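The complex appears here without one of its protein chains, the remainder shown in place.
By letter and in written order, the chains are A, B and C; residue numbering begins at 1 in each of them.
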């Protein structure tokens, strides 16, 4: 790797040098409407540091070629770098073996890959599913980890069940034993909710799934960017992340799965590179992970994702998590001090991530978002691809502020000031 | 767009300024094993000009955000550029409406998308398929446009048929009327073969498919990069291309489909952005193209693909095609003059593309490829994801040289000299 | 984007509240943000006699519905439909169109909204509901007796 690592920001948390980190992100010096950009839409997508962009560009300008199938030098170099990227990301996740890692185009493809594996499986296989079988999710899933399972159940006649939510934005585990039972084939749930910020108790859910022999899929789209993840320690069977939320470009996601499961899964997308022997009348398939990477893979995006993992580790995920916890506490404390504003989701920093949804009485989230944008503050408004959560809490949509490693306390203060300005403009404060 | 267009290379074909084009591609000044790189593996993947890399980087450094769901400025800017990219690529293909264009991760995903649409369709729909129905392909398909149909037939009980090949590398249309018949639901075939170089008579095949009411899917992975494509004039129902073969990064492909067909197709991948109303117990889906772009799309790759289309049009696809025809003729003529070397596929430039497969008597393709690499010449060896073609012509694999807009006559001569060197080294000439 | 005209209509919407008599009632939802409107139309002798509605949503969707009622009530159905086409065209113009005040009156205040694709759907919610209801009313009155 020729990528320059970020400036050394190691040291005690109190010395976390957010300005040094910010300097690596070109877009953060942009102005929006004549004001400095305050980007608090990281749960939707993150920006990318020079180091990641340079690593990708260096690869494309010096070593690019299609991978896997060639003997010429560029093809070898590209293959080496693509597979090295797989190893880097595998190590980032604590995977035992790089072959347990499948590159997809985003997290969404990964859930679909697993869901279609169940749908495509031959009768008798561990993945076969049909009437009488169940799939369990939670009421706080992102649509991407909900709709594929709905579609699977519709195609196969299996039943979808879900773990409901408590009033304070947590999973209501009262009926866990009934919801996850001997008929449950898979329990798919989110690690950290993108709308509520809730961090779920993986251990409790995995323990119950193991008791009944259900497979577990953990949606790590909002955890992997922000904290140390160790898939072995988590004890799940599948883990999914998406590159664009963790400093990498759009166009890449990761499915990690236990080797023995990936090996047992039927193919999902058919095409080049995922095959062994092809005749016109039938084909056999390669072993994982190739079996699940049909066609030309997301080559330079994988190189960039590995550079992003390197960057995050150089800054230090523990330090990032500590920095974000400070920012999140500042948001929660700030909102608590404002009349007519309330948090939707856990309102303390215990077991939660950096995404904070809130409602301002009397102002529609769309108007909140637009008014904040006029102040240069980028937040997300809408249902955040979790419409059932909005319905659960009786709001049409929420306003969500979500910070990341490059956000500063001053930016949080700008947000809080912005909320007051919005209230004044709309005459609700 | 802030991308700088390529130097003006307009003018008569004879003045095509290949050096000016080459100067736009950083990797072409690389050395391989101490010799200048001669890159003739373009049918596998192409390199990317500065203009495309700059357009993508400018987008990421100045305007990046997730698309579609946000009201803040960056989100609007990113959405505008993403949708403008869709319009650019639609215009590039002569599509009537940008909504007919779906961005995928590669060509392979696009074939699978259409194949799964048939598999997922409700009984009675135009896409429903089952025992007694047929899918027709050709014996020269890339695995990516073959395996998805094999898998579809396996899942649904439909029958796969295929148009065989003649000894000189063309489709054998003798039994076309029997192979494409009233039971045929879809005829999927390649526009220009990546292994044989053959260009297929789209008009004849489309006419027959229309007679029997079969849908047509044209695999344009090897045509769209090299010639003007007009999907309306071609008369097909679906057209597929892949970005990395036409100067864009890896990680993006395109499915074009007639609006009324896309609208009638059930969803493939479920998730964010492809939905309308989501409740825990069921969901409704957005209209095309959003319905087929689940999750965060390939945003910056779409921007780059549009820049690649702009670049190709600025150089001029007709001029590129003419330049390539000259290079291809030089390869074919050169090989004709060598003892013990023969072309596999059409050996004249009539109705063919720039990919030329050949065999050297007595030297295994792997050894040919490796020996050429030692001379700095990058060709591809193997079955080129078209194993049935190798079997048809009784070879374990082929050596394939494929040129593109930046290749020069001197490079073709280097290849031909290289072939003689290989023959000497292996003692076969 | 938040012009005074828009804020005025949002704070003091015109013709709001569901009224009798009516021919058709429709319910439209914008799934991305949960905005919704229930809208009634009464058409008599080819004229839009009344439009009444109730709903919730952002300032843009509420103000735009209010402006719409001003523009269509009392007009010939044909003319009202032309006005609605003009508004649709404006909203799809991405800020590139100079709106005609004679046709769109207060509606011209939404020109700026057309630069925000995410908000265009908000601005169109009430208009689409009205178009839908009116088409149904016209169809049923030409096909038989109206309620």
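Methods note: contacts are C-beta pairs under 8 Å (C-beta built on N, C-alpha and C of every residue); 3 or more make two chains touch, one makes a residue touch a chain.
Keep in mind the model is a prediction, meaning the values are calculated, not measured.
Chemist: Among the chains you can see, which ones touch the chain that has been omitted?
Modeler: A, B
Chemist: Write down which of B:129, B:147, B:306 or B:387 is the residue touching the left-out chain.
Modeler: If we include the chain that is not displayed, B:387 is the one touching it.
Chemist: Taking the entire complex into account, which one of A:277, A:329 or A:351 touches the absent chain?
Modeler: Touches the omitted chain: A:277.
Chemist: Taking the full complex into account, what residues of chain A touch the chain not shown?
Modeler: On the chain A side, contact with the omitted chain comes from 68-71, 75-76, 79-80, 83, 275-277.
Chemist: Touching residues of chain B against the unshown chain: what are they?
Modeler: 364-367, 370-371, 374, 381-383, 387, 390, 395-397, 425, 427
In the analysis below, only the chains that are shown with their structure count from here on.
Chemist: Tell me the shape of the graph of touching chains, choosing from line, ring, star, complete and other.
Modeler: Basically all the chains touch each other, so complete.
Chemist: Distance from the CA centroid of chain A to that of chain C, rounded to the nearest Å?
Modeler: Those two chain centres are 39 Å apart.
Chemist: For chain A and chain B, let me know how many angstrom lie between their CA-based centres, rounded off.
Modeler: Centre-to-centre distance between chain A and chain B: 31 Å.
Chemist: When the C-alpha atoms of chain B and chain C are each averaged to a single point, how far apart are the two points in Å?
Modeler: Spacing between the chain centres: roughly 46 Å.
Chemist: For chain C, what residues touch not just one other chain but two or more?
Modeler: 31-32, 116, 119
Chemist: Going by the touch rule set out above, which residues of chain A reach two or more other chains?
Modeler: Touching at least two other chains: 366, 370, 381-382, 387.
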